[in-house]
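Some notes on the structure that comes next.
With one protein chain withheld, the remaining protein chains of the complex are depicted in position.
A, B and C label the chains in the order they appear, each numbered from 1.
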Amino acid sequence: MSFGIPFTPPEASSIAGSVDMLFYTLLAFTAALGIFLASLVVFYAIKYRAGSKAERTGERARSLPLEVAWTVASLLIAFVIFGWGAALFLRREHPPLDALEIAGLGKQWMWEFRHPGGQREINELHVPVGKTVIVSLASQDVIHSFFVPAFRVKQDAVPGRTTHVWFIADEPGRYHLFCAQYCGTQHSEMGGWVTAMPPEDYAAWLGNQGKGDTLAADGEKLFRALGCSGCHEKSSKVRAPDLAGIFGRPVALENQQTVVADERYLRDSILEPKKEIAAGYDPVMPSFDGIVDEGEMQMLLAYLKSLSPRAATRNEATQ
Amino acid sequence: MRSSTESVAFDTKAREKAADTFGMWVFIGSEAMLFGAILLVFLIARISYGTAFAAASQRLSLPLGTLNTAVLLTSSFAMVLAHTFTASRRWRPAVWALICTSLLGIVFLFVKAVEYGREFKEGLAPVLGAPFSFTGPDPTHAEFFFALYFAMTSLHALHLICGVAVIAGMLLLWPGTTEASRTHRVQAIGLYWHFVDIVWVFLFPVLYLINR
Amino acid sequence: MSHIRKLIVAYLGLLALLALTVGSSFLDLGGLNSALNLAIAAAKAAIIATLFMHLTSEGILPRLAVAATGLWLAVLFGLTLIGQ
Partner (left out) sequence: MSTEALRPSSYLGEGAGPAAWLLTTDHKRVAWLYLMSLTAFFFLGGAFAVLMRVELATPAGDLVSDDTYNRLFSLHGIIMVWFFLVPSIPATLGNFLLPLMIGARDLAFPRLNLASWYVFILGSAFALASVLAGGVDTGWTFYTPLSTLYANGFVSMAALGVFIVGFSTIMTGINFIVTIHTLRAPGLTWFRLPIFVWTMYATALVMVLATPVLAASLILIVLERVFGIGIFNPALGGDPLLFQHLFWFYSHPAVYIMILPGMGVVSEVLPCFSRRPLFGYKAVALSSMAIAVFGFLVWGHHMFVSGQSAYAGVLFSFLSFCVAIPSAIKVFNWSLTLRKGEITFETPMLYALFFLALFTFGGLAGLFLAALAIDVHVHDTYFVVAHFHYIMVGGMVTAYMAGLHFWWPKLTGRMYSETWGRIAATVTFLGFNLTFFPQFVLGFIGMPRRYHTYPPEFQFWHVLSSAGAVVLAFGYLMPLFYLGWSMFRGPRAPANPWGATGLEWQTASPPPPHNFDTMPSVSRPAYDYAMKGLQHETFSPHKDEA
């Protein structure tokens, strides 16, 4: 019926349906209110046009009951829409357990993804259908934004921090991947396709990719190459915390506070070690700012996370 | 009937004065938002990088900063004297007070320039590609501190320069102006000057006095 | 000239407060240092505003302007810090 003209985006993720539900409800409300107001105005315009014989006497031009009525009505409707939108939104905070975590790195002007097995792809993202996928996003330069309309998800990738977006694709197919945040000259070319495939196909696809090391393994190599192990290994002469099981664990700090070692904490520990000192240690760790780039950071984080196998899956998406 | 007012809009001197004062205050409110926004940037950085900022702050010259605060407070005092004298039509002392005010403003700028010079020499000025060498624990964020320090103090200095220029201009035109317009102007520039002083009153502890 | 005497007292008060901030910053009061410094700065600002700028004696309008500015600054700081 639509002659190839698109009116709606494909619904291809577990949340797409519920977002659309809200959207269409709001659309219906808008249409109803629009039609009501338009008819009212047109009706008045005709009835009370100059020269018409309509009855015009009486009544001052104000009415407290009416003011109160429409104010309260608008407020109530507004709160309903707000609550509904917020409830859906907060699901972003709580991805289902047991997720597949893929590292996504935005740079002018491409998306680079690394699967847990180390497979690397550019401007293409292959994901299994029916499984939670968390994309942890970082940016090498300016702000980009990971946008897959068919999944109704979007998240900015901000330099200097890690952000997350998760989805469960539920319909195999190829869907647009865009960069939604303006990022310079080739912003409109920064994107490609997300391919959602049945889990078997995904496994097969992974198998066919170059036999790269896993992200965590690359991270481990870096961990040695950069000299981290020199301090953090048990045999080391420097007294530095043991990093086994660090991720997701509460860490006591020198300044009496306790923080949970999330991605932000690990990232800061590497780039700004002086910011939060673990209790009982000397602040001797050098900053790796400028030495570790965003891609390497993702590898290090993957390695550190792999040291706490249980926590790695119980990921807190976004901050 | 309109001769005593400056602007055609007003009938009476009193109304015009009230309007002028109010206008000046609204302007000051607006300026406060400008400095407030930058202070906010500073505050957030300070919260995140407390130790680095404390270390960097130690490198500023406390004696010069304190001296400058005193200079500026004194200039404000001179300004309010000028205002008092004009209000009681004692023109000669008023002029002297104004001259003092602007001279003190210039002294402030001079001291500030000396401080800047020192910071450039010590490699503490991450400005115009000048080399930055800081030997504290966290040079990156110390650099950030100095970036903010230069941004904030130079913006303040710019305001002071404007103030000095306006006072100088007013003094140059002084002989040819009517008495009414003098009180008028001294009052307006006074408000501005005191405001710039207040900004410094906040900048000083925020920048110089982080955990000495 | 009691007016001028009042101004002189205010001026000396300002200098005293200045000495107080500088002095207090050499004591280690932990987090209180910054709070004290800001409180002293606010006190100085209040002296300048009321005695030098006649904030409270020029009718309601100037105070209105200052109040509005204060409110808006509070919004700017408050909501931004929440968003961090």
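To be clear about the criterion, contacts are C-beta pairs under 8 Å (C-beta built on N, C-alpha and C of every residue); 3 or more make two chains touch, one makes a residue touch a chain.
Fair warning: this is a prediction, and the values are worked out from it, not measured in the lab.
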Touching partners, among the displayed chains, of the absent chain: A, B, C
Touching residue (missing chain; options A:180, A:217 or A:253): A:180
Contact partner of the left-out chain, one of A:84, A:205 or A:281: A:84
Touching residues (missing chain, whole complex) on chain C: 61, 68-69, 72, 75-76, 79-80, 82-84
Residues of chain A in contact with the chain not shown: 4-9, 18-19, 22-23, 26, 30, 33-34, 37-38, 40-41, 44-45, 48-51, 54-63, 66-67, 70-71, 74-75, 78-79, 81-82, 84-86, 88-90, 92-93, 108, 141-143, 145, 147, 149-150, 152-156, 158-161, 163, 176, 178-189, 272, 289-290, 318-319
Contacts of chain B with the absent chain, listed as residue ranges: 7-10, 15, 18-19, 22-23, 26-27, 29-38, 40-41, 44-45, 48-49, 126-129, 140-141, 143-144, 147-148, 150-151, 155
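The criterion applied here is as follows: only the chains that are shown with their structure count from here on.
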Of B-C and A-B, pair with higher C-beta contact tally: B-C
Inter-chain centre distance, chain A versus chain B - centres from mean C-alpha coordinates, in Å: 45
Whole-Å gap separating chain B and chain C, where each centre is the average of the chain's CA atoms: 15
Residues of chain B whose C-beta touches two or more other chains: none
Set of chain C residues in contact with two or more other chains: none
Residue ranges of chain B touching chain C (in the complex, touch as defined): 18, 21-22, 25-26, 28-30, 32-33, 36-37, 40, 43-44, 62, 66, 69-70, 73-74, 76-77, 79-81, 84, 190-191, 194-195, 197-198, 201-202, 204-206, 209-212
Contacting residues of chain C [partner chain B, same complex]: 3-4, 7-8, 10-11, 14-15, 18, 21-22, 25-26, 28, 33-34, 37-38, 40-41, 44-45, 48-49, 51-53, 55, 58-59, 61-62, 65-66, 68-69, 72-73, 76-77, 80-81, 84
Chain A - residues contacting chain B, complex: 272, 274-275, 283, 287, 289
